[in-house]
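Each remark here refers to the structure printed beneath this line.
Only one protein chain is missing; all other protein chains are in place.
On to chain A.
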Amino acid sequence: MAILKATKLSKVFGGLKAVSDFSIELGKGELIGLIGPNGAGKTTAFNLLTGVYQPTSGEIDFDGKSTIGLKPFQITQKGVARTFQNIRLFSELSVLDNVKIAYHFHVKYGILESVLRMGRYHQEEKEIEERAIKLLEIFKLSDKKDEIAKNLPYGEQRRLEIARALAAQPKLLLLDEPAAGMNPQETQQLMQMIKWIKKEFDLTILLIEHDMQLVMNVCERIYVLEYGSIIAQGTPEEIKNNPRVIEAYLGEEVE
C-alpha cells in the first residue's frame, strides 16, 4: 500500500513553473531516490510534500488522507519528518536540546504541570532525555550532547539533523541532500546508516541526492526530475540505461 501518493503536483513562482505534473508514489518501507540537475525542483517538491508551500494544483495523500491545506507542523504530526538542504538546526542550543525539541508533540504534560513541576512533568522529562540520548548514541553524537549545535563540524550537523527528525517519530522521512558537504568516507557511512535506520525505525525514506553512484547503490527505486517534471522512474538499472536520463542528466558521465 502506498504511504505517500502525490498526483500531478504543480507549483508556480511568478512565471516560473518550478514543479509541474509531479506524481510520485511511495510504498511502505521503500527507500527511494529523487535526483535531477540543479534547479530541477527537487527541494520545491519536498516543500510541497511537507506543506511549506501550497501546490498551485494537484493532490497529496499521506496514509490515505489528503494533506492539502495542512500546515507544516500538522503534516509532521501526521508522521512526515524532514531535513533541509541548507541545514536548519536550532543553532544556539545544545545538541541534546535540538533532539529534545522534536519530541514536543508527543509530550502529554500541560502548561500547569510544567509550571508547578508536578504530575507527569518529571517522568516525561526523564523519558525524553533518555530517548534523546539513545538517538544521539545511534548517530555517534552522545559525547557531544552538551555542545552548541553550530559548533559541530559540518558532517555532524547533518547527522544531528537526521537524529532530530527521527525524534519526531515519523513514518516517512524526507532527506534533502543529506551527504552534501561530506567527504567520501563520511558519505559511505551515512548511507549505511540510512539503510539501517530505515529498518530499525520501520521507515519509508525519500532521498534527494546529487551523487548518482550513491543513489544507485542504496535506493530501490529512483525518480528523475528535470525542469520540474518527472522524466523517468524505475530501478537503478533501468535509470542507468534510460536514454532520456543519460541525455538530460548524466551526460557523458555514464559512458
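Just a few scattered comments:
Following the convention adopted for this analysis, contacts are C-beta pairs under 8 Å (C-beta built on N, C-alpha and C of every residue); 3 or more make two chains touch, one makes a residue touch a chain; residues count from 1.
Just so we're on the same page, contacts and distances are computed from a predicted model.
Hidden from the displayed complex is a chain whose UniProt protein name, among "Aldehyde dehydrogenase iron-sulfur subunit", "Sarcosine oxidase subunit delta", "Branched-chain amino acid transport system permease protein" or "Amicyanin", is "Branched-chain amino acid transport system permease protein". Residue in contact with the omitted chain (choice from A:S20, A:T50 or A:T187): A:T50. Of the listed positions A:L89, A:L152 or A:L225, the one in contact with the omitted chain in the full complex is A:L89. When you scan A:V19, A:I60 or A:I128 for touch with the missing chain, the hit is A:I128.
The omitted chain makes contact with just one of the residues A:D61, A:D97, A:E186 or A:D211: A:D97. Although one chain is not drawn, its touching partners on chain A can still be listed: residues 50, 52, 71-73, 76-77, 81-82, 84, 88-93, 97, 100-105, 107, 109, 111, 114-117, 121-122, 124-125, 128, 164-165, 167-168.
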